[in-house]
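All protein chains but one are shown in place.
And then chain A:
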Amino acid sequence: MENFRKVKTCEEEGPLPFPGLPAGVVHMKVKEGSKIRNLMAFATARMEARATRQIVFSGCGRAVTKTVTCVEIMKRKLGGLHQLSKVQYRTLQEVWQKQGHAEQLTVDKYVPSICILLSKDSLDPGEPGYQPPEPRDRLWTLDGGLQDQRASLLPPQTEKRFWEPPGQERVNKKMKVQESPVDYRA
C-alpha cells in the first residue's frame, strides 16, 4: 500500500433523509475546511427572510462536529426552531493509484454523517431524532431521561404547519384529564 497515492475522493450524492421537503430548501453542505463565519453569514441571511421556512445542514466525517456547532449557533440566534437530526453512513469513493502505473484502485469508505433539518414550522414529534424548540439544555439534567422530558414538552402552536397532526388526538387527551376528577368525586 505504500506506493499508492490517493488520486481523488468523491462523495456519493444521496437524497436528503427527510421526505416531503420542498424542492428549493436551503442546503448547507458543511465541509472540513468551511469557515463557520462564512456558513453562518449565508445561512442567517437566508433564514431571516420570511419565505425561508426550513434549512438543512449536513456534513460527514470530520465536518460532523462543525455541522452540529453551526446548528447550535443557529438555534441560539433565531430561537423557536424545530429540529430533526438524522445520522447515517455515507459512502466516500476513493481512487488510489500506484506510482508510475496506470492501474487504479477504487475503495469505498463509509464515514459517519449527520443531516439536521431546522424548521420554523412544527414537525412530527414522533419522528426519531425530533427536538422541540424550547428546552435547550434540559437534556443534561439528572432526573428523568431524554424521553420523559420530551413527552411533557409538546411544541407550541405556530401559524403554519409543516406537519399536520393526526386529527383530534391532543383534544382528547385534554378532555380525559378534565374528566377524571369528576369520576373520583362520584
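Things worth noting here:
Rule of thumb we're sticking to: a contact is a pair of C-beta atoms (placed from the backbone, for glycine too) under 8 Å apart; a residue touches a chain by one contact, two chains touch by 3 or more; residues count from 1.
We take it that contacts and distances are computed from a predicted model.
According to its UniProt record, the chain left out of view corresponds to "Ribonuclease P protein subunit p20" among "AAA+ ATPase domain-containing protein", "DNA topoisomerase (ATP-hydrolyzing)", "Ribonuclease P protein subunit p20" or "ribose-phosphate diphosphokinase". Only one residue in the set A:R46, A:R62 or A:K109 touches the chain that does not appear here, and it is A:R62. Listed for chain A, the residues touching the missing chain in the whole complex are 61-62, 64-65, 68-69, 71-72, 76, 83, 85-89, 112, 114, 116, 128-131, 136-137, 139-142, 145-147.
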